[in-house]
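Note that this complex is displayed minus one protein chain, with the remaining chains in position.
Chain IDs A and B follow the sequence of writing; residue 1 opens each chain.
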Amino acid sequence: MDRIPILRMGEFLLVSIQVDMHDQLAMTLQDDLTSMIERTGARGVLIDISALEMVDSFIGRMIANISGMSRILDAHTVVVGMQPAVAITLVELGLSLPGVKMALNIEKGMAYLRAQRAAEEGDGPNDLRYSDDGGAGYGTRQE
Amino acid sequence: MWHALIMRVHNAIQLKNPSPSFVGEVVSTNNQGTDMPKNKSRIAEILKAHQDDLAAEWVKNLQATGTGKDSRISESQLREQTKEFLVLLSEAAAVGGDVHSQAWNATVDFLEDVSRSRVQQGFTSEETARFIFSFKQPLFARLRAELAKDHEAFAEETWAATELLDKMGLITIAAFQKTREDLINRQQQEMLELSTPVVKMWDGILALPMIGTLDSARTQIVMESLLQRIVDTGAELAIIDITGVPTVDTLVAQHLLKTVTAIRLMGADCIISGVRPQIAQTIVHLGVDLQGVTTKANLADALSLALKKLGFAVTRTKAAN
Partner (left out) sequence: MTCAIRMMGGQVMALVKSEELPVRIEQDVVMARQAVRRLSVELKFSLVDQTKMVTAASELARNTVVYGGGGTMRCEVLIDGGKSGLRLTFEDQGPGIPDMSLAMKDGWTSGGGMGMGLSGAKRLVNDFEIVSEVGKGTRVTITRWK
């Protein structure tokens, strides 16, 4: 069974959907992602759909599900790179994905996740920042 | 002649080859394999023999009815056109056949060219059609002179000439119309592009000033070009300004809502500005739910909100004089 790879980047998880997904693949991704959040204690999930040429109600539901589930698991989700034609079609289809945070591109998506983390960390002591993931940190971090 | 010829050929075909597929269907034909009337190309002959006279008469007629009186077309141009047409016409008529056949291509092309240039010179359809129709009188006069003794031939040729010139006239008008339609289509397309410019207001802020009535087709084009620009520029905020939109009906309001939703799905934000009081009233009366959509009274307010959202602050460093 093929799977969509999930990359770990510090306390965030990255998924880039590059293939025309059949429904089972979407379900597997949903399972994989939630168990990975649980296992790694990730605090953010970024899903890049810029290569997706179509989002139908099933994939739309999967996106909404992942967003809702990860929120319960204490991780923020951001979906990035939806193509204009896909957005127009989704609206016409009747799906507006309320409650799912969207961003224009990976850069802006990452900025959103970091801002969410910073806001959460702002409540607690500063030295606890990033300490829970054992070190890997952000992509921009110097070794 | 043409009509007579067609009828005769038709009869001949029916006699020789009573195929049902021909019955009542023959609109074009050629002269091969049929016994042609001996006055086959009388018109062609006459045209050829009296080209110069006919052209002179024709130009006189044209001028009498007003063509060539002003600066739109000069007399020499008119002379050239009539002359060239007569040459082409006599050549084509000598070969004969239907005006849609190959022999007539050059003539038809020439007429279409004339029509197109008439459109560009600003002639009306009536003035354009007159080009061909004012040739009737000189041609008929010439036919009468040539065939004065043979009444039957005269009647036949007159009818044929009428048929022929009417067809030429129709070609002229069709070409005129087509040129005008092309022009209108092109202008519509240009208007569509002109009326939907997506402008960059600031780093990360795009604005779309909409002018004119919004229909489904236009909204779709506007929506697509705005979304594409958002992808291209990475702008996080789009302002749709509807100051120039006279009315908003349910459909337009729904289109606006869809645009806002699509922009959100892409990860950008949208502000609608320029909502005039009447439009606000209409929207509420129509029961369209614009809740969750940020609206501002004018473009300036929208821009200031957009700047604020992106973390910019505008300050005045010097008092105005």
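Everything below uses one rule, namely that contacts are C-beta pairs under 8 Å (C-beta built on N, C-alpha and C of every residue); 3 or more make two chains touch, one makes a residue touch a chain.
The structure presented is a predicted model; accordingly, all values stated were derived computationally and were not measured.
Chemist: So which of A:V55, A:V100 or A:L113 would be touching the chain we can't see?
Modeler: A:V55
Chemist: Touching the hidden chain in the complete assembly: which of A:A51, A:L93 or A:A111 does that?
Modeler: Among A:A51, A:L93 or A:A111, only A:L93 touches the chain that is not shown.
Chemist: For chain A, which positions touch the chain that isn't shown here?
Modeler: Touching the missing chain: residues 20-24, 53-58, 60-61, 83-86, 88-89, 92-95.
Definition applied: only the chains that are shown with their structure count from here on.
Chemist: When the centre of a chain is set as the mean of its C-alpha atoms, what distance in Å lies between chain A and chain B?
Modeler: 52
Chemist: Quick check: in the complex, which residue numbers of chain B touch chain A?
Modeler: 220, 223-224, 227-228, 230-231, 234, 236, 258, 261-268
Chemist: Under the stated contact criterion, what part of chain A meets chain B in this complex?
Modeler: The touching residues are 79-88, 90-92, 96-97, 102-105, 108-109.
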